[in-house]
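Missing here is one protein chain; the remaining ones are kept as they sit in the complex.
As written, the chains take the letters A and B, and residue 1 is the first residue of each chain.
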Amino acid sequence: MSGTPSTVRTNNRLVKWIDTRLPIFSFMQDAAMDYPEPRNLNYWWNFGSLAGIMLVIMIVTGIFLAMQYTPHVDHAFNSVERLMRDVNYGWLLRYLHMNGASFFFIVVYIHIFRGYYYGSYKEPRELLWMLGVLILLLMMATAFFGYVLPWGQMSYWGATVITNLFTAIPVIGNPIHTWLLGGFAVDNPTLNRFFSLHYLLPFVIAGVVGLHLIALRQHGSNNPLGIAVKGPQDQIPFHPYYTIKDMFGLGVFLIIYAIFVFELPNALGDPQNYIQANPLQTPSEIVPEWYLLPFYAILRSIPDKLIGVLAMFAAIFILFLLPWLDTSRVRSSYFRPIHKWVFWLLVIDVVALGTVGAHRPEGAYIVVGRIATFYYFLHFIVLLPLIGWFERPLPLPESIAAAVTKKSGVPSASAQPGAAE
Amino acid sequence: MMRLATIAALGAALMFSPAAFAQEEIEAPHQDWSFAGVFGTFDRGSLQRGFQVYNEVCSNCHSMKLLHYRDLGPDGPGGGIGFSDAEVAAIAAQKQVEDGPNDQGEMFRRPGKPQDAFVSPFPNEQAARAANGGAAPPDLSVIVKARGKGLEYLWGEGGPDYVYGILNGFTDAPKGFALPQGKMYNTYFPGHAISMPPPLADSTVKFQDGTKATLAQEAHDVATFLTWAAEPYMEDRKQTGAKAILFLLAMTGVLYGAKRKVWKDVH
Partner (left out) sequence: MADLAHGKPGAGAALSGGHGAASRRDFLTIAGNAIAAVGAACVAWPFIDSMNPSADVLAAGAPVDIDLSHVQPGQQIVVLWRSRPIFIVNRTPDLLKTLQDTKDISLLSDPDSDVLQQPGYAKNWNRSIQPQYLVLVGICTHLGCIPSFMPQANSVSPGWLGGYFCPCHGSRYDLSGRVYSGVPAPYNLPVPPYRFVSKTVIRIGENPPDGGDFSLDSIEQI
């Protein structure tokens, strides 16, 4: 036998035989076991793998739900109820999927804020970050298509409102709108194509996740200190250290997820969606699912249709530019006394936008919505570049190993960032 | 701090989600339900009385298209509401179901079978609207899930409170309230002007099990039945959930121990 012998560590001859010809085992060994990671990753780094697991859960439950679902306006609502009542464990599959969407977004939003706090988008990880933003966009589209499928009141009117955004485009807006719907209003052709796309996009997401991981491995994980790995003393192998840490984190996550699926399955949903879609009656209030509320609030805060739509999309697309809007030389906010606080302002701002998005645009909600929208863009376009220039970062530790072993002085990086404050 | 913010964000997200009705409304007072909470179960006697109320009163105007007579029996989701197969067959046989076409190509009516869906009082929505002064009585299959709101909704209890409130909420309109022609005043209906006349009163039905048929009892029982109808698998869900969560707690505990051990030499 010529060629490179298998490097897989095993005495199993079959595994060695296969690995010499198809190196899947040594690939797994390199990628998921021996792969060196910074030794100081804290629990906020769990959310990347959690997001991957949520994607798998959503795809698997989705495939089994699709076996029971009928994408037709006359049957969609009833087929969803039928699958919950008559199909064995149908209620479980549906509630896993329905709440899974919310939990997928929770995990991904935390993952994004983590990346933002620790400067994980900075050179040389710009493309890693941008692929992540692309995943977020695809997730939003998938979630939107999926929400239409049960064909409840909020499904129908959500689809109507969101597709009408495209009519804001000058001149070609209306033809595009009709083309998207396959008709003059949301109807059976719309439902069919949304079902098709809802089934397709998760696999596109999986593909982009693959690219995201390739980009991640190119320069390795960032870490809470934001400083580069200088040598083996800064690193530990993925297995067993991060496999067990991820497993533990997964356990905690699944407990919370299970509480919602089994005890509060409809808490994150809208009661209106248990009323079958009625094209002749708009609900008194149309709200998207909670994870889209901040963007919905930006849309409504601007009293001009076209500019409102542009602002809403800009709020997401601006994230693509984050690596260049942040001018700081230091990655981790841990060493950035001003940015550390501005970060929390943004968190509060997004929560405020979410609150506004959930309420009718009247009274104080209009004012708060406009201020929050203004701050959102101010934050990224003005504050972020300026702070990078004027801020004086704290001195960085020599290396990860030095910071971890030296408990005095620079606090242990594996402690929670907030705990020291 | 980051953790706190996460919890706050999650909490905020929870509060936002149930849609508020536009009109001025009064939240129906909270009732005690046997199915409430993690270990809640349906009271079979109450379910059967509630079905009787629906069957004798509500079903004259309100459909329940998602339910089948077989659902009431032992093979129904969640074990039904305690009727035997023979009782279910007898209930179904009292109904006339349209079937067909037969060999001559004609539709015909026959006595109902357990596998038939609940027979609707009106052939279509237009007929329902025409017979009810322009307002079609809503289907009651999942009405409890469609009407829940507020914190109780999180526990799946807002809907039955609303149903109970509506059935008990008919009063004279307060002075100065412009009640439209043909409408009734109801304290807990959003906007108060409801098209449905009071459907229940004391002794509207005569319960087979001898329970005194007060308005409160009838409303409580029918709200229980409608909650079951909206989620017949609720007991199953909660009990499976209790086991799953206990299992996950044990697993996570062991994993935490293993994580501590593995990481001991790194710190």
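Note that in this section a residue touches a chain if its C-beta (ideal position, glycine included) is under 8 Å from a C-beta of that chain, and two chains touch if they have at least 3 such contacts.
Note that this is a predicted model, so its numbers are computed, not measured.
Visitor: For a quick check of understanding: of A:220, A:240 or A:385, which residue touches the chain that isn't displayed?
Guide: A:240
Visitor: Can you work out which residue in B:26, B:90, B:127 or B:250 touches the chain that's missing from view?
Guide: With B:26, B:90, B:127 or B:250 as choices, the missing chain is touched by B:250.
Visitor: In the complete assembly, which of A:58, A:80, A:93 or A:205 touches the absent chain?
Guide: Touches the omitted chain: A:93.
Visitor: Could you please point out the chain A residues that touch the chain left off the display?
Guide: 60, 64, 67-68, 82-83, 85-90, 92-93, 240, 244, 247
Visitor: At which residues does chain B meet the chain that is not included here?
Guide: 68, 70, 75-77, 113-115, 247-248, 250-251, 254-255, 257-258, 261-262, 264
Simple rule for what comes next: only the chains that are shown with their structure count from here on.
Visitor: Give, as an integer number of Å, the spacing between the C-alpha centres of chain B and chain A.
Guide: It comes to 34 Å between the two C-alpha centres.
Visitor: Under the stated contact criterion, what part of chain B meets chain A in this complex?
Guide: 1-6, 8-10, 12-23, 38, 65-66, 71, 77, 138-139, 141-142, 145-149, 153-156, 159, 230-233, 236-238, 240-242, 244-245, 248-249, 251-252, 255-256, 258-259, 262-263, 266-267
Visitor: Chain B touches which residues of chain A in the complex?
Guide: 39, 44, 78, 81-82, 84-86, 91-92, 95, 106, 110, 117, 154, 236, 240-241, 244-245, 247-248, 251-252, 254-255, 258-259, 261-272, 274-276, 283-285, 287, 289-291, 293, 344, 347-348, 351, 354-355, 357-360, 404, 414, 416-418, 421
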